[in-house]
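Only a single protein chain was left out; the remaining protein chains are all shown in position.
And now, subunit A:
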Amino acid sequence: MLRYFKIFLFFVIVPFNIWAQEVEMQLVSGGIYTPLYGSTEESQVEIPGFFMDAKPVTHEQFQLFVLQYPEWRKSNVRRLYADESYLNSWKGDFGVPRQLKNSPVNNVSWYAAKAYCECQDKRLPTTDEWEFVAMASEKSVDAREDSLFNQRIVSSYEKPKTFLKEVGKTTPNYYGIYDLHGLVWEWVYDFNSIIITEESRSNNSTDNNLFCAGGAVSANDLMNYAAFMRYAIRSSVKARNTMSNMGFRCVKDDTKVLSSKLIY
């Protein structure tokens, strides 16, 4: 009976939802910016334009993914690719709790997030891409010096259980992108490429600037606090780990921008 039901689900829901998988993406015109861990001009990074999912991937969207790709179902997934807490809140392989349908999917590993994006012909954003978009407020491309914007982000990181909130309920940022702050941390492709020592205050770290702790941060580096917390969470996880407070979204290259890069 259960098997028939699954087949039924597959035929009824999948075609309907494949259509629904056309999720809204927004164009992020590229630019040049200085990442948190750089303080000189040499460390500036050029970001080519790209498209980014307007909202984090939801439980409902991820449910479709596991329907189509059985290897990512809870019962099938290899422990190497996702730890024991993978899709923790789901009952069985497809049981998304009703109230979480439109909330960001959580307890997904980096491997699962990467596979999801690739199956949609997209990819995970790089740290630089993600941070570049995340520095925009509603009105400004770079709001990192806006103390209210920063305070809002820092306090959202402190609010418990924000992964239960629905996506897209707040005001989008300059690019029309929602919820980069306030719901969940998000996986990035190179989440562990910044080699941060686990001891935040050690002086022999290569990214000294990043992790010499609060004591070394002067008052005008206020904007870095929120970013510090993001870099700390990224450096604390392994690719197979899953967390209640970690989800993801996907991006796609803007081929036009890539080919016309010389214009700017």
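The rule we apply is simple: a residue touches a chain if its C-beta (ideal position, glycine included) is under 8 Å from a C-beta of that chain, and two chains touch if they have at least 3 such contacts; residues count from 1.
Operating definition for what follows: contacts and distances are computed from a predicted model.
The chain absent from the displayed complex carries the UniProt protein name "Copper-containing nitrite reductase", chosen from "Copper-containing nitrite reductase", "Sugar ABC transporter permease", "Potassium-transporting ATPase potassium-binding subunit" or "NADH-quinone oxidoreductase subunit F". For the chain missing from the display, the contacting residue among A:Ser29, A:Gln44, A:Asn76 or A:Ser155 is A:Ser155, taking the whole complex into account. Considering the complete assembly, subunit A touches the hidden chain via residues 85, 88, 147, 150-151, 154-155, 157-162, 185, 197-202, 210-211, 213-215, 217, 219, 222, 225, 228-229, 231-233, 235-237, 241-245.
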